[in-house]
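The structure appears below as structure tokens.
Only one protein chain is missing from this complex, and each of the others stays in its spot.
The first chain written gets the first letter, and so on, giving A and B; residue counts start at 1 in each chain.
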Amino acid sequence: MHQKTQLQAETIRLISGTNTRKCMKCGKCTASCPAFAEMDISPHKFVSMVEHGEIDKLMASKSIWKCMSCFACVERCPRGVEPASIIEAVRQTVIRKQNNNYLRPENIPELLDPKIPQQALVSAFRKYSK
Amino acid sequence: MQRIGVFVCWCGTNIAATVDIDTVVEAMKYEPGVVHASDYQYMCSEAGQSKIKQAIKEHNLTGIVVCACSPRMHETTFRKAAKAAGLNQYMVEIANIREHCAWIHKDRKEATEKAVVLARTAVAKLNLNTPLTPGESSVVKRALVIGGGIAGIQSALDIAEAGYEVDIVEKQPTIGGKMAQLDKTFPTLDCAACILTPKMVDAASHENINLYTYSEVDSVGGFVGNFNVKIRKKARSVKADICSGCGICTEKCPSRKAENEFNLGLNKRGAIYIPFAQAIPNVPVIDRDQCIKFKTGKCGLCAKVCPADAIDFSQQDEIVEKQYGAVVLATGFNPIKLDNFDEFGYSQSKDVITSLELERIMNAAGPTGGKLLRPSDNGHPHTMVFVQCVGSRDTTGCGKTYCSKICCMYTAKHAMLIREKYPDVDVHVFYIDVRTPGKNFDEFYRRAAEDYGVNYIKGMVGKVAPTNGKLLVQGSDLIADRQLVIEADMVVLATAIEPDQTAKSLATMLTASIDTNNFFTEAHPKLRPVESPTAGVFLSGVCQGPKDIPETVAQASAAAVKVIGLLSKDKLMCNPCVANSNELLCNGCSNCQHVCPYGAIDYVEKEFRAGGKTSLRRVAQVNEAICQGCGACTVVCPSGAMDLKGFTNQQIMAEVDAICR
Partner (left out) sequence: MSIENKEFKPLIVAFCCNWCSYAGADLAGTSRLAYPAEIKIIRVPCSCRVNPMFVLRAFQRGADGVIIAGCHPGDCHYTTGNYYARRRMTLLFSMLDFFGIEKERTRVDWVSAAEGVKFSTVMNDFSKKIHELGENRRLGDLRCKMPIEK
């Protein structure tokens, strides 16, 4: 593996605190995922792509913004791999870079909906911005 | 003072080429205790041995050191020679100057120096040797088999055929175990009952086999050859010797609320019941928790209708105490509880069942008479989903870390049987891996997929949601990389299996070790797979690890052979190199008892007289028949009372000193 990709993968493993090698590719994470329909890369692929060092692709994927962090995959995984933590780690890697915030304050007015509780907006900022 | 003879072997040129034999012989003459030293080309040969024998007699030797090859090679040879010359065979020490010296060093001077050191080390040890006599213990010519499933039955039949008495203890009211509940068996699809029930009859009618059904082992004492076992015969409330097994009582019993365990709760049974039609013994049992007579005092209908007058409400548990030479553990398994796997909806829908429940549904003698019916409404299912690895290969603590081994095959069997009987039913199997090693096993699985059109999906099920009388199964198809939702009528969970709960308490009673999953551990994983590390205890069937019926039967027969080998001996010779406690030094701390892997150490109260006073003290006593001589106890003993014969603290210290001289 290329040194850079190796380092990237190691960083993701470090941030997420997971061991992707434990995965035995059963797919229970993808089977449990409520956001599957919205995702371009499904949770089980996240695990194997980290294992293979394909972090750039993951950082560019739609999935990291579609994961609802419901942790169904973490709960159901028989091996304790925690795919949601990996997705979280990739998302963090993206937004920690300058000007990479996914949610900006100026976007808020158009998103506003009286049905959304304010708490959700606060959480969204936490999740999608530096 | 010992009179030691040292014999240096040339081993042709094997030793003599790198070690200067004369120097070694010369050096040994000046070692303490040595009165004779000589050499010969081949010590292990007939001529070499007679040289040793002659020297023993001529020089009145009390012990010999043979400087030759590894003791693993010829120790027994030289011990026999010494014995023939009237010496105690444990007064022989070997200095390994071939494998550990001549063969690995090239420099002659260096090798000779080392050979001298090795020889003087052996002399130093031998100076402290004492003659040892192997103990003897008698063997009770009777075996106990705990568990009356196919494993226990097979072991018992084999032992009984060899002419030894066997008792089977089974906690259920009938023998037969899990196999009796099965419908068909893979990969030949013969019916389980057809091949099991004749064996059950054989066991019951064999003159050497004695059945204790509805009984449990209460306590175990003793050791190999002489186990003392207390068996609790639970009160059946039916006199087994009078009962004719007509079954009228079971039909008339007005209580119908109890879940039928044999059918895994899929239907109800009376308070007085016979588990199944071919049960052995064919004698009913009263379930006292359910019986109206026991609960309210009124009823007693069974007693009124019994033509033989066999009902006895006042029956008590009975304790039988018996002696056995060997014990076979065949305690079997159970499917795990599914409380931790709520996503599969087992507790929410009756139509989500375990594979063992499906066995009962498919069984002609089962609750549905062999018809495949949905448990919720007795309707015909059109779509069935099988989920494999439910609770197996799970490292999170919710399930079991191991592979349950049998699920892949029985799921293929179920899927195949359903497709054969009901071609209109769509069958989907979710799998992580399909593991089918075994004779004709993979062919069987491929037949299910290729000939019977079972839809195998690589992926797992994430959620089963009971919705509008159907089960929405949300799973993944990893090959197609998509999420699937299947509307199913029934979901069958290939549930992990775990050792029976009794394994743990039995392991404690017998000091047989179990692993973290409560499977009994074998004495050696490769070379002694049917023996427990505890002498005289043997393992048969799933209690040692997950396995299918052919493997279970093979292991059961193997365990039986080991038992027969043990029972055929009149006396057991014990290894004399065992631990030995000096009662005068023992302070009664119990450390040794705790580290002993065999339970060979007991503590006894003993009277000691000192200074005109008599005092009672708790001291360790080693049972030489059980001790295997590992020496773990010697190191933990704080008072130095525990020592190992043949490898005493003093002897090893002397060896250290001789090397460092």
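Criterion: contacts are C-beta pairs under 8 Å (C-beta built on N, C-alpha and C of every residue); 3 or more make two chains touch, one makes a residue touch a chain.
Keep in mind it's a predicted model, so treat the numbers as computed, not measured.
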| item | value |
| --- | --- |
| Where the missing chain makes contact, among the chains that are shown | B |
| Residue among B:13, B:50, B:70 or B:440 that touches the chain left out of view | B:70 |
| Hidden-chain contact residue, picked from the options B:577, B:601, B:626 or B:641 | B:577 |
| Residue numbers in chain B that touch the chain omitted from display | 70-73, 96, 98-101, 103-107, 110-111, 113-114, 117-118, 121, 513, 521, 523-525, 533, 577, 595, 597, 628-632, 634-635, 644, 647, 649, 652-653, 655-657, 659-661 |
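Throughout what follows, only the chains that are shown with their structure count from here on.
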| item | value |
| --- | --- |
| Chain A and chain B, separation of their C-alpha mean positions in angstrom | 47 |
| Complex contacts: residues of chain B adjacent to chain A | 343, 389, 393-396, 398-399, 432-433, 458-463, 474-478, 481, 483 |
| Residue ranges of chain A in contact with chain B within the complex | 22, 24-33, 36-37, 42, 44-45, 72, 76-80 |
